[in-house]
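Missing here is one protein chain; the remaining ones are kept as they sit in the complex.
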Amino acid sequence: MKLSFIGLGRMGAGMAGSLLRAGFELTVYNRSQPALEALVGRGAHAAANVAAACDADVLISMLADDAAAEAVVLGEGGVLEHLPRDAIHLSMSTLSVALSKRLATAHASAGQRYVAAPVFGRPDAAAAAKLFIVAAGDSSAIAACQPLFDAMGQRTFPLGTEPSQANLVKLSGNFLLAAAIEALGEAIALVGKAGVDPEAFVDVLASSIFPAPAYRNYGLAIAQGKFEPAGFTAPLGFKDIRFVLQAAEALEVPLPLAGLLRDRFLRLLAGGGERLDWAAIGGLAGEDAGRGQT
Amino acid sequence: MKLSFIGLGRMGAGMAGSLLRAGFELTVYNRSQPALEALVGRGAHAAANVAAACDADVLISMLADDAAAEAVVLGEGGVLEHLPRDAIHLSMSTLSVALSKRLATAHASAGQRYVAAPVFGRPDAAAAAKLFIVAAGDSSAIAACQPLFDAMGQRTFPLGTEPSQANLVKLSGNFLLAAAIEALGEAIALVGKAGVDPEAFVDVLASSIFPAPAYRNYGLAIAQGKFEPAGFTAPLGFKDIRFVLQAAEALEVPLPLAGLLRDRFLRLLAGGGERLDWAAIGGLAGEDAGRGQT
Amino acid sequence: MKLSFIGLGRMGAGMAGSLLRAGFELTVYNRSQPALEALVGRGAHAAANVAAACDADVLISMLADDAAAEAVVLGEGGVLEHLPRDAIHLSMSTLSVALSKRLATAHASAGQRYVAAPVFGRPDAAAAAKLFIVAAGDSSAIAACQPLFDAMGQRTFPLGTEPSQANLVKLSGNFLLAAAIEALGEAIALVGKAGVDPEAFVDVLASSIFPAPAYRNYGLAIAQGKFEPAGFTAPLGFKDIRFVLQAAEALEVPLPLAGLLRDRFLRLLAGGGERLDWAAIGGLAGEDAGRGQT
Partner (left out) sequence: MKLSFIGLGRMGAGMAGSLLRAGFELTVYNRSQPALEALVGRGAHAAANVAAACDADVLISMLADDAAAEAVVLGEGGVLEHLPRDAIHLSMSTLSVALSKRLATAHASAGQRYVAAPVFGRPDAAAAAKLFIVAAGDSSAIAACQPLFDAMGQRTFPLGTEPSQANLVKLSGNFLLAAAIEALGEAIALVGKAGVDPEAFVDVLASSIFPAPAYRNYGLAIAQGKFEPAGFTAPLGFKDIRFVLQAAEALEVPLPLAGLLRDRFLRLLAGGGERLDWAAIGGLAGEDAGRGQT
C-alpha cells in the first residue's frame, strides 16, 4: 500500500509518527519545512508538493480548517486533480458538514474514494496512538483503512456510509464538550459565590458523577481562571459551534444550548479573547455574577 | 455511639443497611411499616416515632424532600424538640439551600449540632455502600461522623463549615447532570436527523471523551426514547433545578443554562410527563426537530 | 359613598388628587406625614391609622410592593380586621398573583369584597388622570368602582371575575416592556457596532413600526447609556419578572424570554446596578459586544 500524509501540525505529526512506528512506509508533505524534516528524520519520504504526495493508494490529510482542506483538495494542483482513480482520500481533519459533502461529491465525480475519519484526542494522544477515530464512508474503503486506524488510534467507530456523518459526529462531540464547559462555568460561579472552594467542587464532580478528564481539566481551568496557554483556542471552538449550528440549520433542528454557546464565544471574542483556550467561555458566568468586583 | 436513622426509602434503606453491615447498632424510624420491618429483620431496633428516634448521639435523616424534612425536624414532636443538646443531626437528604440554612439556625439555637451530607449515587450504590458523600458543617462534628460516612460511601468530600454549602454542591451536581442530558438531547436530535444511529453515537461519546456512566445511560435512554420506569422522576429533577435557581437568585448569579432546563421541565410537565424519568427533557429537542412527524 | 385611600407615594398621591378633583370626598392615610399633609391641604381628611381609614364603603390601596400590602391588609390593625362587611377593598398596587389570591381568600372569609385593579402609567399619568386601569373581581363590585376608575384613568379594562387575573395582566404588561427593552438593547448594540447612529435608529423605529412612547423613551435611554435618575428601578423591574416567572411556574408555562430577562436583571444587580432604571438591562448587550473596550 502506497501511503501519503499531508498536514504535519501538532496532530498530524503525531499521527504520521504513529504510522511510521507501526512499520508503514510513508510519504509526507507539509507546507512548512521543519515539521517535514522531523518526519523525514524518522524515516518518511518527503513529497515536494501536494501533487507528488498524491502518488498513493491512500492519501491521509490532517489539516487545520475548511480553508486549508479546500485549498489542498479542490485547489489548483490539488488532491482532486492528482489522486489516481480508486485511490482513497482519508480525510481526518475536523471539517464542516458542508465541505465534507462537497468533497464527497467531487471525489465521486473523479472516481476517487473518500473516507471522513475525524478524531477525538489532543496532540499527546495523537503521538501515543491513543486517538478515538470516527469513520464514515464506503465500507470497503473503511475496511482498507482499518490497519491505519489501528496504528493511530485506540479505537475506531465506524458510523455510516456517508462521510459527512463522521464530521457531524465529531462536531457534535465538540458541542458536548463546550456544553460541559458552560455548565461547569455556571456551577462554579454559583458555588464559588456561596463560598465553596471551586477546586474542591471540581474534584467532587470529577471523582464521582463525571469521571471524565474533560470535566476535571476544564473545571480546574475555570476554577483557577487559567486559560493560557490554550490547548484549543476560542476561535477554533467557536468555528466548531458555528459548524454545528449551520448543520442544524440545514437539517432544521433547533439547538438552544448551542445558541447559548455561540453567544458566549462571540462575547469572549468581542472582549479580546481570541488567544485564550475555549474553556474561557466558562469564565463568563463568573463575570456575570460580579466576581472580582468591589 | 447511639445511632438512629429516620427515612427508609429506597436510598435510606440501603444506607441503613450499610451501617448495620458495618456493625453499628442502629435505631430506625420510618413512617410506613414494611421498610421499617425489613431493617428490624436485619437487626435494627424500631423507634415508635421521631421523638423516640431522637434518643441518640447522632441522628441521621434521609428524607424525600423539603416538606418531609421540615415536618420531621421542625414540626411538632420533631427532631428539634427532642434531640439532646450536643447531639448531631446528620442530614443526608437533598434539601434546598434555604431550608438547610433554617435548619442550621434552628439547631444552633437548640444547642444541637448539624451536619449536611447529601450524597451522589442511586439506590444500588446506597445498598452497596458506594455513595459519594459531600459533607459540610462544624469540622469536629464531621470528624465524629466520619466512621458513618466510611460505612455508607466510597468517598467523602468535606467541603466547608457552613452546612448549606453541601446542599448547594449536591444541587449543582444535579444541575450538571441535567445540563448533560440537555446537551445529549440536542446532539442526538441533530445526528439522528442526519441519519446517524443515535445509539452508536452515544457509544462513541461514552467510550471516548465522556467515560461517565451518566453519559452512557442518559444518552441511551434518549436514543431509545425510553423514559419509563423512572429512576429519578421529572418532578424531582425540576425541584432541584428550581432550588438551584432560587439559590442563584439569592446570590445574584445569572445561570442561563439552568433557565433553559427550567423551561424544559415545565414543558415536559405541562405535557403530562410527571411520571417520566427526568432524562425525558432530553427528548424535547428531538420533538422540536420534528421527529415522528409525517 | 365613603371613600378612603391608603398609600400616597408618587402614584397614589396623583390618583388621590384625581379623586379630589373629580369631587369625591376622601379620607387618606399614609405612613409618612408630608404626603398626607399635601392631600389634606387639597381637601382630604386625614386618617390617623389604617384602622381609621377602614371606616369606608370603598377603601383604595396603592402600595409599593407585596410586603407593604401584606402588612397593611393582613397585619395587626389592618384592613382585614377593620373593613366593614360588604365594603370593597380596591387594590390598585402591582402585586404578585400569589398574594392577590391570598387577599381574595381572606377578604371572602371576612365577608368583604375585593377588586384588583392595577394600572399602567407613570406618576405624571396618575396626576393627570390618564392611567389605564385593568380591573378584575366580582362584576357588581367593579361596577361600583367604575366612577372611581373614571376619575383616575383614561380607560378601564374589565378582565374577569378572579382578581388575581388583573395582577397577572399587569405583570405581563411589564414583562412585555422588559422584553422590548432587551430587544432594543440587542438591536442598538448591533447597529451601533456597524456605525449607525443609535439615536437615529431609535427615531426610525419609534416613528414607523413602533409608534409607542416606550420604544422611543427606552430606546433613547439605551442609545445614550443614560439610566439615571431611574423612573422605575431595576430591583422593581426584577421583582415583576420574578412574579411573572412564579406565576408561570405555578401554571406550568415555560417562558424562555422571561428567563433571559431574569438573567439580565441578576447580572445588572450583581454588577451594582440597583439604583439604575430597569432600562439598564438594555445596556448589557452593548457590553457583551465590547462597547467601550480598547
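Think of it as A, B and C in the order they're written, each chain with its own count starting at 1.
Methods note: a contact is a pair of C-beta atoms (placed from the backbone, for glycine too) under 8 Å apart; a residue touches a chain by one contact, two chains touch by 3 or more.
On a predicted model such as this, the values are computed, not experimentally measured, just so you know.
Which of C:88, C:205, C:221 or C:234 touches the hidden chain is settled by the complete complex: it is C:205. When the full complex is taken into account, the listed residue touching the unshown chain is C:251, out of C:67, C:108 or C:251. Contact with the chain not shown here comes from a single listed residue; of A:25, A:228 or A:252, that residue is A:252. Although one chain is not shown, part of subunit A still touches it, namely residues 242, 248-249, 252-256, 259-260, 262-264, 266-267, 269-270. Touching residues on subunit B toward the chain that is not drawn are 256, 263, 266-267, 270-272, 288-290, 293. The set of subunit C residues touching the chain not shown comprises 97, 120-121, 132, 134, 155, 157, 159-160, 162, 164-165, 168-169, 172-173, 175-177, 179-180, 182-184, 186-187, 189-191, 193-197, 200-201, 203-205, 207-212, 214-215, 244, 247-248, 251-258, 260, 285, 288-290.
Quick note on the criterion: only the chains that are shown with their structure count from here on.
Using the average of C-alpha coordinates as each chain's centre, C ends up farthest from subunit A.
Interface of subunit A with subunit B: the two copies contact each other largely through the same residue positions, with over half of all numbers used appearing on both sides.
Between the Cα centres of subunit B and subunit C there is a gap of 40 Å.
In terms of their C-alpha centroids, the spacing between subunit A and subunit C amounts to 53 Å. Averaging C-alpha coordinates per chain places the centre of subunit A 37 Å away from that of subunit B. Residue positions of subunit A with contacts to 2 or more other chains are 256, 288-290.
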